[in-house]
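Quick one: the structure is below, and I'll ask about it shortly.
A protein chain is absent from this complex, but the other protein chains hold their places.
Up next is chain A:
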């Protein structure tokens, strides 16, 4: 699982509904692996508006991945920014560990790079 996918995940436990705490989920014991990938700036620029930047920046920092706090005015012109974005969302993979909700404390496991977001009947 890459951080771009983590950026789309929100706790969905029943009665857990404080939007400030359900998202982003906090990584616990994350096993990271970097796999080199070809950089495509055109795609990164298209993807940017769909990212919750503060959530991505906070999460990256927690995992020790460098990412600026703010998106520059013209991102495509900032090579260092584009490289950092590329590394953070395209190259870093979370292979194992879990994601914890800051609201209800529910823990979602990540196995072989696949997050398990299924809940038991009583949690839905």
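The working rule: a residue touches a chain if its C-beta (ideal position, glycine included) is under 8 Å from a C-beta of that chain, and two chains touch if they have at least 3 such contacts; residues count from 1.
The rule we apply is simple: contacts and distances are computed from a predicted model.
Q: Suppose you had to identify the omitted chain by its UniProt name; would it be "Large ribosomal subunit protein bL28m", "Exosome complex component RRP45", "HemK methyltransferase member 2" or "DNA replication complex GINS protein PSF2"?
A: "HemK methyltransferase member 2"
Q: Among A:50, A:73 or A:122, single out the residue that touches the unshown chain.
A: Answer from the full complex: A:50 touches the omitted chain.
Q: By the contact criterion defined above, which parts of chain A meet the unshown chain? Give residue numbers in ascending order.
A: These residues of chain A touch the chain that is not shown: 1-2, 4-5, 7-12, 23, 37-38, 40, 42-43, 46-47, 50, 52, 90, 108, 111-119.
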